[in-house]
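A single protein chain has been omitted from the complex, and every remaining protein chain is retained in its original position.
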């Protein structure tokens, strides 16, 4: 089903980003219950319903132009948002291959791939690209392969080297993280890069998750959802720029809360790369303002309860503390059971 | 989506009286790429059984137009290798589970020391293609018996030159691990594939020479051994499954339509770990801790007590 691409909107400065009703309808609301606690909520990534965000391995939506333009801006300012350690070059080519073959198959009106042995030609009709190159030869591409394809797909990517019964974040292109830094975390093991997450370590969540991930087989990808909140539809909420956006958490008022506060959901998709045996970890971020979200009454009601009852440690870690009460107060009107 | 690969047997070569090589091509479409060290499970259509044996892929991982495996005829086999040696012909069709990798070369090694015992040479045939492509430094030691378990020896000698050392037991040459592992460059890793005794030897020698555990990698060609018959009971349905002596518990479950995740069929990878509620277990795996064994077992190799009932939490 062909996707309709919106004209350019911004994830910074004037924040013109908005969701169409279609985008709202397919938004991955992440709460199956009225209260939230960590779990190893990993499931097989079986193809989802047509039109849903789970239909394809890589979801291209109406924000494609905006998101890829935003990525280019971030990389221009800070090239360290794409890091590839020397032993990860094969994994990068694996990733390029996987993304190109899936995009060409799933969105033939936008992308095309023709291959003759290792002579490939890639076409991206949105970005007006027609690139012939030799697969495996980085000199025949204008960027290193992970960056090359990363600039043409939505979502961040971390490539994990599997060794010693552990996973190491040894490559990645990360321009829209939820408050972490690839430049700092590069090279860390699974538990090391998850260090800052409160409570989960004691629950054994990461031990089980790691075991699960180590056993992912080729063509048997898995996925999970992660969530937090962001002020303004800002994609680049990296640690690097925290000193620029952090103050926005103090700008929320009862008048602007619906417009300013966004639910931020990450669809994390993990696939085994066949040749390198590395794990590709894609983080596809979806943003929705509260005023867009409450057009779905069931979501509004549930979100009220989840945020009202969220343990303080989690709220602190997710950066919600300054505005949580304002949000809960505003959402109360959408919860029939809540006291007036 | 059909998880199994449909393949046709393209070529069979008898390399030695004990070792037979099979080349498979996809019936439809292309075979998935694989990483060096991967294995496939061959589903053997032995009448009345769900017999699956795991074999390393020995082709060049970058050329997946076909898959190659080499099978050693095992005397005390439950019939799998014998079936492959005697029943399977060129043109036959078989099913393979997609490649899985429990034995990948380290991305951090500065030098790779490969130690193969007999049929254990197979994963290294994929390794050398990959390592040469990477421009990595490596050496291969092959303990074998001339004419019987020295498959690929001549071509390896020609291809690798000084990097290759063969130790033909029939000619009285024995592999001296103390020598092979001494004074290896900083950053070396050692990989061993072959009989358990060789694996134990390498691990012991490496430890004695101060090699850190993370530098030592091994793949055992473990497989289920025959045992005494017993009955398995599924707790949720009460269904009772007879497990004959020459069938593993995992195979019996699969025959009864109960699919249990599994990868190695040899009790080493942990994938098929199954909790049990009642009954005594003969643990034969190399994965679970003593504590874990009080409540779980690996059905690919472990069994219930002769004549008794084992209740599985399935």
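Which chain is which? They are A and B, in the order written, and residues in each are numbered from 1.
Throughout what follows, a residue touches a chain if its C-beta (ideal position, glycine included) is under 8 Å from a C-beta of that chain, and two chains touch if they have at least 3 such contacts.
In this section, contacts and distances are computed from a predicted model.
**Student:** Which choice in "Dimethylamine monooxygenase subunit DmmA family protein", "Coenzyme Q-binding protein COQ10 START domain-containing protein", "Roadblock/LAMTOR2 domain-containing protein" or "Bacterial transcriptional activator domain-containing protein" gives the name that UniProt lists for the one chain left out?
**Tutor:** Of "Dimethylamine monooxygenase subunit DmmA family protein", "Coenzyme Q-binding protein COQ10 START domain-containing protein", "Roadblock/LAMTOR2 domain-containing protein" or "Bacterial transcriptional activator domain-containing protein", the absent chain's UniProt record names it "Dimethylamine monooxygenase subunit DmmA family protein".
**Student:** Looking at the whole complex, which visible chains does the left-out chain touch?
**Tutor:** So, spelled out: the chain left out of view touches A, B.
**Student:** Looking at the full complex, which residue from A:15, A:212 or A:245 touches the chain that isn't shown here?
**Tutor:** Going through A:15, A:212 or A:245 one by one, A:245 is the residue touching the chain not shown.
**Student:** Of the listed residues A:191, A:220 or A:259, which contacts the missing chain in the full complex?
**Tutor:** From the options A:191, A:220 or A:259, the contact with the absent chain belongs to A:191.
**Student:** Given that one chain is not shown, which residue among B:13, B:214, B:240 or B:278 touches it?
**Tutor:** B:214
**Student:** Spell out, residue by residue, where the missing chain touches chain A.
**Tutor:** The list for chain A reads 80, 179, 181, 183-188, 191-199, 201-202, 239-247, 249-250, 313, 316-317, 319, 321-322.
**Student:** Just the residue numbers, please: which parts of chain B touch the chain that's not shown?
**Tutor:** 108, 110, 182-188, 207-215
In this text, only the chains that are shown with their structure count from here on.
**Student:** List the centre-to-centre spacing of chain A and chain B in whole Å, with centres computed as mean CA coordinates.
**Tutor:** Taking the average C-alpha coordinate of chain A and of chain B, the gap between them is 38 Å.
**Student:** Chain B touches which residues of chain A in the complex?
**Tutor:** 87-88, 90, 161-164, 170, 211, 215, 217-219, 274-277
**Student:** Which residues of chain B touch chain A in the complex?
**Tutor:** 1, 32-35, 37-38, 61-62, 98-101, 104, 106-108, 134, 214, 263, 270-271
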